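Selected chains from the complex are presented in situ; the others are not included.
Chain IDs A and B follow the sequence of writing; residue 1 opens each chain.
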Amino acid sequence: MALTGRRKLLNEVIFGTETRAGRNFDVFLIWAILISVGLVLLTSIGTVRDRYEHLLIGLEWVFTGLFTIEYIARIYCTVNRRKYIFSFYGIVDLLAILPSYLALLYTGATYLLVIRLLRVLRIFRILKLVRYLRDANVLLRALGLARRKILVFYSSVLVMCIIFGSLMFVVEGPGHGFTSIPTSVYWAIVTITTVGYGDISPQTPLGQGIAAMTMLIGYSIIAVPTGILTAELAGEMHRERVQQRCDNCSRSAHDPDAEYCKFCGHRLEDMDESEAL
Amino acid sequence: MALTGRRKLLNEVIFGTETRAGRNFDVFLIWAILISVGLVLLTSIGTVRDRYEHLLIGLEWVFTGLFTIEYIARIYCTVNRRKYIFSFYGIVDLLAILPSYLALLYTGATYLLVIRLLRVLRIFRILKLVRYLRDANVLLRALGLARRKILVFYSSVLVMCIIFGSLMFVVEGPGHGFTSIPTSVYWAIVTITTVGYGDISPQTPLGQGIAAMTMLIGYSIIAVPTGILTAELAGEMHRERVQQRCDNCSRSAHDPDAEYCKFCGHRLEDMDESEAL
């Protein structure tokens, strides 16, 4: 079913990026999302919330209203409504407005705690931004190709963390902060990823020896995902370059930084721009 | 000697992955291993252990029984028993059940400490999981090719840690936490791997200068194993791609993400799947 009249116009503005109005709408939406996320961050600071409480609540409702209207308009003007509502972005769009309304219903004793949790959920609004970012395609395709090797890598890291964590639980024990195996596994993850908070750290010589081994392993296996991704990415970038065709003479295999066709001198369109969204 | 009758059937179910029963057995075993490891983790949490002591001990014995029956069945139905028992997985299979039985014999004064150590050994059960993970072959072959270069790298890192640790022991001394050279070497490993607990940290200007140098060296030499592995992995992935042959026309050199033969359109079998285990 093709759209007609007002719905078609609205669809071009809201979903499209070809018309001037469509692009302006997108830019306006990005700013609205960024500002509303900024408001959530400000509201979480105690001194700011106490001082500007009414202003923050007011602005909060303005943005909730705006995004509600936008959500209804998206449902109205889309071709396949069911598909949009249950798509990833349809759910994110709903999650971006729902928490504000839910905060109205539950206003009991645990009000403050609940509203906080709900407000934070609104941060998912920012996920909308991902939709507007370009050049992510090459990265995602390389990650897709590398996914199984990376899964094997992650499983190995987790197995190592559980084994080293258990060892440290026995060697150091609850007296030195290793209160249970899950806590020790948390310590092992903190150590193997080289984060190293220092909230839990070994104190016996044997514990320090095992910790040193954990670090050296963590330090070197970081090379594995880098190696996998680099190899996949190099292949993916090579493929992308080969696929770029000159609009004039249809020949391909241009250098990645070429701005003009090397066969006929025609200006090459930026592939990343033209294929985006 | 070929297996016959019941032993052959059992062998197909336990060791094989071609039949439906064999695959179901493997999936069931993975879940049993994961759950039993989860139990060990839960048991280590003081509050959980106090509350559900009988349940946890009971479940512990259920899993020990299951894995014991499995171990005996493996010995019964394998072709070369001696080879299985002394293989890596044969030993891991035994280590996964032994601690529970040993805990019965030694129940003296140091009962609690010993049982803890024995229970942790049971975590080796999870090592069994490695057997079921696929796609690890390419990684392992690249690591194999890179092993000597990585050994040279590790030796250099250890030599540097001993020298920097000794220097810091002299410069900072026991008063600032550097109580002995081994402790200082532990500090150097914590620093060079960029873990940085902060349990021991330099306090004199000279010590901070040496520490800064250690960090900058550690920060840059991480490039070395990454470089080695990436170079080997790229070569290994190239070789793997070249070796993949179409079942229909026997031609090779397909792209790594190709799902159909580019010469005859026949669906390519996923090499990683078909060559696993």
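Following the convention adopted for this analysis, a contact is a pair of C-beta atoms (placed from the backbone, for glycine too) under 8 Å apart; a residue touches a chain by one contact, two chains touch by 3 or more.
Fair warning: this is a prediction, and the values are worked out from it, not measured in the lab.
Shown here are 2 copies of a single protein sequence; counted across the entire complex in this file, the number of copies is 4.
In the analysis below, only the chains that are shown with their structure count from here on.
Seen as a C-alpha superposition, chain A sits on chain B after a turn of 90°, to the nearest 5. Spacing of chain A relative to chain B, judged by their CA centroids, is 30 angstrom. Residues 37, 40-41, 44-46, 116-117, 120, 123-124, 126-127, 129-130, 133-136, 138-139, 142, 150, 153-154, 157, 182-183, 185-186, 189-190, 192-199, 222, 225-226, 228-230, 232-234, 237, 255-257, 272 of chain B are the ones touching chain A in the complex.
For chain A in complex with chain B, the touching residues are 145, 148-149, 151-153, 155-156, 159, 162-163, 166-167, 169-170, 174, 179-182, 185, 191, 194-198, 201, 205, 208-209, 211-212, 215-216, 218-220, 222-224, 226-228, 230-232, 234-235, 239.
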